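Note sheet for the following structure.
Subset of chains shown; positions unchanged.
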Amino acid sequence: MSGIRRIVLDILKPHEPKITDLALKLCSLKEVDGVNITVYEIDKATENVKITIEGTNLQYDVIKEVIESMSGVIHSIDEVAAGRRIIEDVKTPQDRY
Amino acid sequence: MSGIRRIVLDILKPHEPKITDLALKLCSLKEVDGVNITVYEIDKATENVKITIEGTNLQYDVIKEVIESMSGVIHSIDEVAAGRRIIEDVKTPQDRY
């Protein structure tokens, strides 16, 4: 078992610090392989971003601490993958979305 | 024959325990290679999630027990794959979805 391999988070943050700084800070965690931060809404003082983090044995509490130390607020955890390999969400006809 | 290789489940669960904890618990089963948990609806007290589990000789009853021990309720089994290799659902013109 390799613990949590991917976490997708919905975040609200002020424009500063920039997403480049937030990405670097998250990557400095030793369990993190890579981070993608995508901006999906920009307001006057804040921006909504989606953060995808991949790695091995990711620790949600540590990640949360880093994000909050950069003035970000976690709105929701939207996806998690765990295990020996990353499993993708499989589309089925029963999906209500 | 390698038994059940993939199970896709529709689950209703309270916000706590988190999906990170549920994913780790399911991955601790020795037959499980990986787990993906995707949130598709968030309500005040509950969330609807889709769980995709892949592995070898997956046991539905054991999985069900783990989910229920974490306060989750299985609404439906939406897809199952079994055999020497994982077969994907093939789209056909007769699909009513």
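Just a few scattered comments:
Think of it as A and B in the order they're written, each chain with its own count starting at 1.
Note that a contact is a pair of C-beta atoms (placed from the backbone, for glycine too) under 8 Å apart; a residue touches a chain by one contact, two chains touch by 3 or more.
None of these values were measured; they are calculated from a predicted model.
Counting every copy of the one repeated chain, the full complex in this structure comes to 7, with 2 of them shown.
What we mean here is this: only the chains that are shown with their structure count from here on.
Centre-to-centre separation between subunit A and subunit B, using Cα means, comes to 22 Å. Here subunit A touches subunit B in the complex through residues 1, 3-5, 7, 60, 76-90, 92-97, going by the rule given at the top.
Here subunit B touches subunit A in the complex through residues 6, 8, 10, 18-20, 23-24, 26-28, 32-42, 48, 50, 52-54, 76, 78-79, 89, 95, 97, going by the rule given at the top.
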